[in-house]
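Everything on this sheet refers to the single structure shown next.
Removed from the display is one protein chain of the complex; every other protein chain stays in position.
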Amino acid sequence: MTRLLVINPNISDSVTALIEAEARRSAAPGTELTMLTAPFGVAYIETRFEALIGAYATAQLAAEHHTGHDAVVIAAFGDPGLGGLREVLPVPVLGLTESALASACLLGHRFSIIAISQRIQAWYREVVAANGLSGRLASIRALNRPLASIGSVQDDHQAALLALCESAVDDDGAEVIVLAGAPLAGLARTLRGRLPVPVVDGVSSAVRHAESMVALAPGKAVRGSFAPPPVKPNQGLPDGIARLLAGPPPARS
Amino acid sequence: MTRLLVINPNISDSVTALIEAEARRSAAPGTELTMLTAPFGVAYIETRFEALIGAYATAQLAAEHHTGHDAVVIAAFGDPGLGGLREVLPVPVLGLTESALASACLLGHRFSIIAISQRIQAWYREVVAANGLSGRLASIRALNRPLASIGSVQDDHQAALLALCESAVDDDGAEVIVLAGAPLAGLARTLRGRLPVPVVDGVSSAVRHAESMVALAPGKAVRGSFAPPPVKPNQGLPDGIARLLAGPPPARS
Amino acid sequence: MTRLLVINPNISDSVTALIEAEARRSAAPGTELTMLTAPFGVAYIETRFEALIGAYATAQLAAEHHTGHDAVVIAAFGDPGLGGLREVLPVPVLGLTESALASACLLGHRFSIIAISQRIQAWYREVVAANGLSGRLASIRALNRPLASIGSVQDDHQAALLALCESAVDDDGAEVIVLAGAPLAGLARTLRGRLPVPVVDGVSSAVRHAESMVALAPGKAVRGSFAPPPVKPNQGLPDGIARLLAGPPPARS
Amino acid sequence: MTRLLVINPNISDSVTALIEAEARRSAAPGTELTMLTAPFGVAYIETRFEALIGAYATAQLAAEHHTGHDAVVIAAFGDPGLGGLREVLPVPVLGLTESALASACLLGHRFSIIAISQRIQAWYREVVAANGLSGRLASIRALNRPLASIGSVQDDHQAALLALCESAVDDDGAEVIVLAGAPLAGLARTLRGRLPVPVVDGVSSAVRHAESMVALAPGKAVRGSFAPPPVKPNQGLPDGIARLLAGPPPARS
Amino acid sequence: MTRLLVINPNISDSVTALIEAEARRSAAPGTELTMLTAPFGVAYIETRFEALIGAYATAQLAAEHHTGHDAVVIAAFGDPGLGGLREVLPVPVLGLTESALASACLLGHRFSIIAISQRIQAWYREVVAANGLSGRLASIRALNRPLASIGSVQDDHQAALLALCESAVDDDGAEVIVLAGAPLAGLARTLRGRLPVPVVDGVSSAVRHAESMVALAPGKAVRGSFAPPPVKPNQGLPDGIARLLAGPPPARS
Partner (left out) sequence: MTRLLVINPNISDSVTALIEAEARRSAAPGTELTMLTAPFGVAYIETRFEALIGAYATAQLAAEHHTGHDAVVIAAFGDPGLGGLREVLPVPVLGLTESALASACLLGHRFSIIAISQRIQAWYREVVAANGLSGRLASIRALNRPLASIGSVQDDHQAALLALCESAVDDDGAEVIVLAGAPLAGLARTLRGRLPVPVVDGVSSAVRHAESMVALAPGKAVRGSFAPPPVKPNQGLPDGIARLLAGPPPARS
């Protein structure tokens, strides 16, 4: 049995519900999910500042709740807090973006990302670059209209999203489509068979890859830059984070 | 149930046995494996020319035998024939290198590759570059002594292989170790807990990721550069390959 | 008169004192400094997780205290929170790393970074990459001994630091030396004339460049990815941050 | 006297005739040409899978027929089998793509490639990347209509090809035009003086550069990754290939 | 007091006047400017060949006149002669391009360059690449009409220049605008508040950064590639240049 802690770095319960539904559909038999929603932050992350807030909220939740789980999934595109949490947690930590990109890279060479807002594109571009994958990014294309409700984006704008996918393939040379952002969780499943190239999303990819990283049991870093931070004075931190910083985490069983 | 076709592009039955053993240990319950060994070629691939031969042998085997399988694994580091087979086969095709790199990218930012011969390093470097991941490659390090038997490399040279891993972490800044090449299949499992950073190998990664790609059902490209090649005159080809080129493959059910 | 808000993202008052001393020596006549130390966090940032915490502490301080200042300096190497704060604050925001790199780029083509701990190097490497300047990075070299006191690193280890600089020039081809990290604030001034190439540090560079960005008055982004984030629901945030997110900041006078 | 072995990796005799005509026009006095057409394969290579087949066919022909020649030219754009054959053959081996790119690089900084089909573009893009020259690629532009006959493309579509060249210069910033693919052999000569920038093609470039590589006599690698592959067990290979793998080739006189 | 030598590498006195006006507006109190115009060369530099001439003219002027100055500014976009003069002069040398790019990098991640002629774009692109900043270049956009007078470009074409800026932000994702070329000196000031993102120009940036480099006193290279060239035989050179090559420059006081 694999126990996954899935954290929505945003405050939107409706998006957590979308994530959970797709995560349950994607998980292997025997995988158990714990879902958490950020207690503070914004409705959905489109910018670097919002990601900064989401990273801290995610860190708090992960620090408090990771015990008893085999892996942690950060369920917002952009992977807020991913690198940091990979250092301090004793179990694998995966983000939606890196997971979707890993899937895309196994299906073709160049991928396009389809996003829900114009504003979010620069942030995604920087995240792809931080993943070292700019050379495989065919394009980022995004909806350019106001979103009435973040929980129903994929229903409200399905035709427009399909059109963006088509353009990515025909005009940008995309060989794989990444549907980006937790609000689009499950859309890949809905669009299956209606797109000319393989399509992946972050939630299903993250759940499957988290299961794989648990199964492969690659071990936790104890040296190098993903080992836990050196112990040093700290103050004023939430209890969970303070505990993580208090010393090397116990060895994984 | 997931049915995987695992092709060893080399002629070494002893290496096929290593691959099979690790593939069975890694596979999820309910995954079935068909193992094939190249009927022509060399004992193990270290060079571009040997990869060229292995690619053609793999293409022939895959063309003849893919029917009835849900995915194909090309079980030699360097992934000979991968891009081409991804075009023509109706199911996902995965290589050991890209699969190990996908795992490594989910565990840290910079990885080192540990290889079994000096000669093989340039070829691996080019494959990493072709995957667009040179920016995350910390180093490639390799054994520098003659290999008595390709089937027992990991036993004969375990101490030397461990020392290469340590150097990669301490001197090159590796955050993840990739044990490369089918002859090292299973070594990651053996070394677990003895290395300072996470360690992955190609066979177990490819089996897990192949299962994931089947489960995610992303769809087969019908447009773009991974669609089947345009139908055109051909001659003199093995029957299986000729059939693949004769027209679009049937839609995946 | 230029009023700069200088925020130490760490909790060390001794380092804030070092920063302030060098900032005052570097500032133009008529520049006024407000110094702040993070109320929560760690003694000094060496890792991604510590940077995540420092970013949030910096965001809170900047949100509460930026009013009445012409620019904000984030006074930790690694620039925690920089991109995000650049979106939400109505005035220029500068980090030590980007400022030192800007100086270095005006003095030569390839620079080396000298750092105070082995662990910090991977984090710095990623920050240089995020600045798009990996191609000009000759090397990162770091002290490899325990630091008795973070406030006296530059005195305790001056000979070792000088030796690192020499190696960077002679072995790595550095054309400029960047002394990295707030604990080394002022060391560039101390070493002046004893190094074979130009040497810069983050604090003096950030103060000067902050003054320049105020003087050049380039304007605040109101479109594109550095405009303030779109207004949307949020909850549970510190008052200052909530105010920043409540709507577009007033136009700069 | 220089003796060149020119291999068409495709089965089209009409294209071999085009190649031969342009090769003879381009060759220096005293150069002798041996022309070969692949005995198996496809009419023309547009995809990775077709290139895989063409590489093996080329390898067989080169192995059987290289004796008595001073250099080998692989006469399909994309250079199928080039890296491998460069390892095993005792004489220089050149491809159309790398040869045309070498010419282009001596005439300007950024080049565009004009191709005969939409599908072929992704494959060309990957070949340019494998040559390490993506940074100099202004664009790839291609015909977008069905080809009635591969042997008469350049006559049937001359106006469209000219228009593509004009767009590459005016819209993409091309400083040199590369007419790509053996079916366009000779077109550069036909268009001479009608294009605003220098124009090169693969066949004439390969013939000239092959002559140069023979004249410069740089020597064959006996160490490093282009030395012949280490001798090791093999089976089931065509005689010529088996002979090449049987041991180090005789020293070039 | 800071004394800056500002050299216009072109022969246009009207442009020197524009440069001087903006330099005086930008300079800190107490900065003194010496303005020089190239005695030979062309009206304005748009091409590599013109830059070659401008570099030599600049070198002659700098060699003759640098004594008594604290820094030198090469006041043409493209920075002709910059790298060479940085080697031989005992004081900091700054160019308009590198200075504007340094400012842009402190204000956002991706910048666009707005230029005065179509022809100049390739040259600018190469200069950005030589600065190692291609990864942050969103686009270069340029006027496409004949320039009646180089001294009045910014007045004659203000609406067109504004439109180019808007396109760079909206279509290319520019986060900062760089107004390029000495003929546009001062335009950033004129357009202030009328553009959606921060805007910088070369002259004001170079003056401010030159002052900063003087204030930071980083030291002159005496080893590495920016040390003065090794003394060796020379002949036929202008006196000033010959003096510079005659031996190591005196230490800076």
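Each chain carries a letter (A, B, C, D and E) given by its place in the written order, and its residues are counted from 1.
One rule holds for everything that comes next: a contact is a pair of C-beta atoms (placed from the backbone, for glycine too) under 8 Å apart; a residue touches a chain by one contact, two chains touch by 3 or more.
The structure presented is a predicted model; accordingly, all values stated were derived computationally and were not measured.
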{"item": "Partners of the unshown chain among those that are drawn", "value": "B, C, D, E"}
{"item": "Candidates D:D70, D:E98 or D:E126 - the one touching the absent chain", "value": "D:E98"}
{"item": "Positions on chain E where the hidden chain makes contact", "value": "11, 39-44, 46-53, 55-56, 59, 81, 83-88, 117, 119, 121-123, 126, 129-130, 224-225, 229-230, 232-237, 241, 244-245"}
{"item": "Missing-chain contacts mapped onto chain D", "value": "26, 28, 83, 86, 92, 94, 98-99, 101-103, 105-109, 131-133, 135-136, 169-170, 173-176, 188, 192-193, 195-200, 204-205, 208-209, 212-213, 215-227"}
{"item": "Interface residues of chain C (partner: the chain not displayed)", "value": "109-110, 135, 173, 175"}
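Here, only the chains that are shown with their structure count from here on.
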{"item": "For chain C, residues that touch 2 or more chains besides their own", "value": "83, 86, 121-122, 126, 129, 224-225"}
{"item": "Touch-based graph of the chains, sorted into line, ring, star, complete or other", "value": "other"}
{"item": "Pairwise chain contacts under the document criterion", "value": "A-B, A-C, A-D, A-E, B-C, B-D, C-E, D-E"}
